[in-house]
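== chain A ==
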Amino acid sequence: MKYAYFPGCVARGNCPELNSATLAIAPLLGLELVELAEAPCCGAGVINSQNPVLADTYNAKTFALAEEQGLNVMTVCSTCIGSLRKSNKRLQGQSAYLEQVNQHLRPSGREYHGNVDVTHLLYVLINDVGLDSLRSMVKRPLQGLRCAPFYGCFILRPSEVMGLDDPEHPTSLERVIEALGGKPIDYWHKTRCCGFPITLENEAASFKMAGAAIGEAKDLGAECMVTPCPLCHMNLDMQQPRIPRHTGRTYNMPVIHLPQLVGLALGLDPKQLGLHKHIMDTSAVVSRVVAH
Partner candidate 1 sequence: MPTHDVVIVGSGLAGMRAALEVCQGASVAIVSKVHPVRSHSGAAQGGIAAALGNMPPERTAKIQARIENGAVLPDEELNEDSILLHWFDICKGGDYLVDQDAAQMTAENAPTLIYQYERWGAAFSRLPNGKIAQRPFGGHQAPRACYAADRTGHALLHCLWEQVMKRSDQVTVYSEWIVLDLIIRDNICRGLVVWDLNTGRLETVHTKAVIFATGGYGRAFSITTNAFANTGDGIAIAYRNGVPLMDMEFVQFHPTGLYRLGILLSEGARGEGAYLINGEGERFMHRYAPTLLEKGPRDIVARAEMMEIMEGRGGGPKKDYIYLDLRHLPAELVRTRLPQISDLVTKFVGIDWSKELIPIQPAAHYSMGGIPTTLQGEVILDAQETLVKGLYAAGECSCVSVHGANRLGVNSLLEATVTGWAAGRAALAHSQQAELAPLPADATASAEAEVKGILENEGTESVADLRKTLQEAMTEKCGVFRDADHLKQCLETVKDLQHRFHNVHIRDKGQVFNTALQEAIELGHMLDFAETIVEGALARQESRGAHARLEYFDLKTAAGVRDDENWLKHTLAYRDGDGVRLDYKPVRIFKFKPIARKY
Partner candidate 2 sequence: MADIRFQVHRFNPETDEKPYYQEYQFTPLEGSTVLDCLNYIKWHLDDTLAYRMSCRSAICGSCAMRVNGHAKLVCQTQVKNVVRPDGTVRIDPVGNMPVLKDLIADMHGFWTKMQAVKPYLMPTQPPPSANQEYLQLPEAFRLFEEEATCIMCGACVSDCTSLESDKQFLGPAALAKAYRFSADTRDGRRHERLEELIERGGMWDCVRCNECVQTCPKTVAPMEAILKLRQMALKERLTDSIGARHVTVFTDIVGRRGILDERELPVRSLGFNPVKLLGMAPVALQSVLKGKIRPLEPPHKVKGVEDVQRIHREMEDGS
């Protein structure tokens, strides 16, 4: 199991704990990660709003970097996987377009031939590691910790681009949570949007979205939320103190990155996983699992 690792801007920026947790669990899973240090931002669907060809070109560069090493790309971000796969689909779909984009890669001696696939840690856990062997690696079962999975839009939709899970009734996160000894909570908002993309332009709407998801998870008894997306994490965790202003409700809901949850169950030190770096206190979750 060897992947070209695309951490994405947020894991390299505001959520460094996501990056360190990923790097910490990789060896335990037998996962070799080769970081794409030169890979630019995936565009996050934002650059698309201005210049879609530019976003595709950045991503073609990323694919070319992976392709040179004969590797597929693994991300740890729902937004990254969505943007990358969308670009990839466009690039693989039309040779004329691929050529147009390649013209901007050639000056630095690169070219993309369309042979790279893009996946996410979540699907690597399921398809490469395998749930059975993941289960066997667990040192510190999650003790039935009630986890509310929160997918993040792009990892599911549109299924035409993603196609790795059922877009309406996904089960991947649930199956991983179960394999780790946790108890997934089923709730409507798990596939909805966290609101992050519009925090700046429409704070109220953005925080209402986040609040709706956190609130429902809480109502159904979740002890924490688990997300494969650091952008969701920013709205659900970092911004959580600002949400009550718009929803009239406080939540105190810890939000855990997927690799952190895996790391906890595999017996890693919570500090190493950066669980102390969150805005919302994670100690209840940690003590619930570690105390045993």
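Picked so that all candidates are chains of the complex that A comes from, given by their letters.
Convention: contacts are C-beta pairs under 8 Å (C-beta built on N, C-alpha and C of every residue); 3 or more make two chains touch, one makes a residue touch a chain; residues count from 1.
Predicted model, so just to flag it, every value in this text is computed and none were measured.
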{"item": "Touching partner of chain A in this complex, picked from 1 or 2", "value": "2"}
{"item": "Candidate 2 partner contacts - residues on chain A that touch it in the complex", "value": "9-10, 12-17, 37-41, 43-54, 57-58, 61, 82, 104-105, 107-108, 153-154, 156-159, 167-169, 188, 192-193, 195-198, 200-206, 208-209, 212, 238-239, 241-242, 276-279"}
